[in-house]
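With one protein chain held back, the other chains of the complex are shown just where they sit.
A and B are the chain letters, set down in written order, and residue numbers restart from 1 in every chain.
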Amino acid sequence: MSFAAANPQQQLSPELEALLELRGVAKCFGAREVLKNISLNIASGEFLTLLGESGSGKTTVLRLVAGFEQPSAGEIWMSGQRLDTLPPYKRRVNTVFQHYALFPHLSVRENVAYGLRVQKTSATEIGGRVDEALRMVKMQEFAASRPSKLSGGQQQRVALARALVNRPLLLLLDEPLSALDANLRKQMQGELKALQRELGITFLFVTHDQEEAMALSDRIALLRDGALEQVASPREIYEHPATAYTAQFIGQTNLLRGEILDGTARCGALQWPADGPSGAAIFSLRPEAIRLASDATAPPGTARFRATLQQQFFSGASELLEVHCDGGQLLRVRISARGPLSGEHDFIFSIADAIRVQE
Amino acid sequence: MSGHAPTRRAPLLAIYSAFVFIFIYLPVVVLILYSFNRDGVGGFPPRHLTFDWYRQLFADAPIWGAVVNSLTVAAGSVALSLTLGLLAALALDRATFPGKALFRRLVLLPLILPGIITGLSLLMFAVFAGAQLSLLSVFLGHGTALISVATTELFAGLQKMDRAQEEASLDLGATPWQTFWLVTLPNLKLSLIAAGLLIFTLSMDEIAVTFFLIGRDNTLPLEIWGRLRRGITPEINAVSTLIFAVSVALIVICYRVRTRGLGAEAQELLERL
Partner (left out) sequence: MYSRTYKTLVSLPPLLWVGLFLLLPYALMFAHSFWAVHDGALVHQWNLHNYVTLFSKPVYVEVLLRTMRIAASVTLCSLLLGYPLAYYLSFRAGARKELLYQLVIVPLWVSYLVRGYAWKTILGSEGVLNGFLQYLHLTHAPVAFLLYSPFAVVLMLTHIYTPFVFLPIYAALEHIPRPLVEASHDLGAGSAQTFLRVILPLSIPGLLAGATFAFALSLGDFLAPLLVGGASGTMIANVVQSLFGAAYDWPLGAAISVCILIITISLLFLSERLEKRWSFK
């Protein structure tokens, strides 16, 4: 059973065993603080994605778990035992590298068998397991080939097989799909997800592509400048972003800055009833949450505003409108495709869709 | 670098380049030609071509003794320089320690320093240590001076290597020791061969350092040198021609091994080694 099915809530419930625990992990390179006090638990069988911009520290987390770097502070535990004190070759963790790192002087079969060979597995067992791994990634017919003869996608599968054949407790994937073109990428995403479901191995996946993260993960850990911004399921993180950064990083949004005063939120020309203490506030409102007002009345639970169309971008199934509000704000609105529009229009949105976020 | 600028004919430049080529090859051509000249070196044109000088050469025992000495020293130098050069390249690539910059410069210094300086320094060191001059001192001199060649070549090879491969090896459960033998060295194979060939050739031809470290047994260059002082004979042309032929053969082999000139299976075999 997948992690997602067993755990409909987003956080790690106490009954689910944590396979990997990062406790207060920090990492400095010289004077540069790359990771600040990361505490994160990953459940057995979970597909967790570390998401962030370049420089956010996500790859560093991966390398710490793999063993290529040592934490400057904090500890890493796996299955109830200390992990960060072990060298990489003693950890039950395997990595799929960003540029595959296949051994050019070995054939595909020899590459996949490498880990088993150095662990002194018997020849017969190696043969069987390698065949099984190659079958899993559909690369059996290339067993005798050299990596240089393979395409990017094929090399990627071999790298995956090479890691999985060792039956690790945790598989680390460092932006494995970033070097592939768009179509191949989509295809591989599907295959990876299916593979993870089938094998039940815990995946720790690193990417900067938020669409990829949302499509694949059970949970997303969003990293920003070396600290965890939010850790939640893709649905939760999209519908209830905790901060303005998260709201903007995942999907598109309109950030409305204003204040709450006596039960009313006011952002420029927009206003709607809102709970919460008075004071400055920021709201995230997704473009698809805004619709064209079809008639003069505003149904209960919605807010209404008027805006002038500035630009219109057609994208097949939908249109993206850039509209200029009376209050001076520029908002983005996504509606289903309906042909060119112009001039002033009334828009409405559900109050529940205006999510209050932290800075 | 991509793209092709159309190569426009440049006749003057082509002629000049041809002259430079002639200048580079002329002495060697003359040398080879006159090794077959009955009347010895000099005069023009060469008449009466003969193999006499070669016959005389093959009967000349001291020369072949010197050849054996040179080969021994060269083989030893390759082993010594490659080992120390590999370690030095690894150290420069991966380790930091006080005095690393000085170490790097020191290792590379013999490349650009005139041989006489390195040779004399080592001579002083030998005297200081109370050691006898012999083929051993020559071997140590060559091995030391040629570390720079090995280091340069192997360092370049290390830089070109994908670092992630070593990480992958560790990740898959191999210890650093296993990783070195199973991943690092195979990746350096071409660099090792290139460096080895170069060191071998340089050692065979080395005179400046050898000059001051030689004992009773001569290496080939010094044997030839000794004869040159006594007078020119075409026998020297003959041995020089042979040296040239061997050098060219080595280059051709080296070249063919590197390019697709070799059959695909042979190349696979080489990669497997």
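Definition applied: a contact is a pair of C-beta atoms (placed from the backbone, for glycine too) under 8 Å apart; a residue touches a chain by one contact, two chains touch by 3 or more.
Computed from a predicted structure; not experimentally measured.
Trainee: Touch as defined at the start, partner being the missing chain; which of B:Leu57, B:Val73, B:Val107 or B:Val183 qualifies?
Mentor: Touches the omitted chain: B:Val107.
Trainee: Among B:Leu49, B:Val68, B:Met124 or B:Leu185, which residue is in touch with the absent chain?
Mentor: B:Met124
Trainee: Extract the touching residues of chain B with respect to the undisplayed chain.
Mentor: Touching the chain left out of view, chain B contributes residues 1-5, 7-10, 13-14, 16-17, 20-21, 23-28, 30-31, 34, 41-45, 84-85, 87-88, 90-91, 94-95, 97, 103, 106-107, 109-110, 112-118, 120-125, 128, 140, 144, 147, 166-167, 170, 176, 201, 204-205, 207-208, 211-212, 221, 224-225, 228, 232, 236-237, 240, 243-244, 247-248, 250-251, 255.
One rule holds for everything that comes next: only the chains that are shown with their structure count from here on.
Trainee: Give, as an integer number of Å, the spacing between the C-alpha centres of chain B and chain A.
Mentor: 55
Trainee: Could you please specify the touching residues of chain A with respect to chain B in the complex?
Mentor: 66-68, 87-90, 93-95, 97-99, 101-105, 114-115, 118-119, 162-163, 166
Trainee: Mind pulling up the chain B residues that touch chain A in the complex?
Mentor: Within the complex, chain B contacts chain A at residues 162, 164-165, 167-175, 178, 182-183, 186-187, 189, 271-272.
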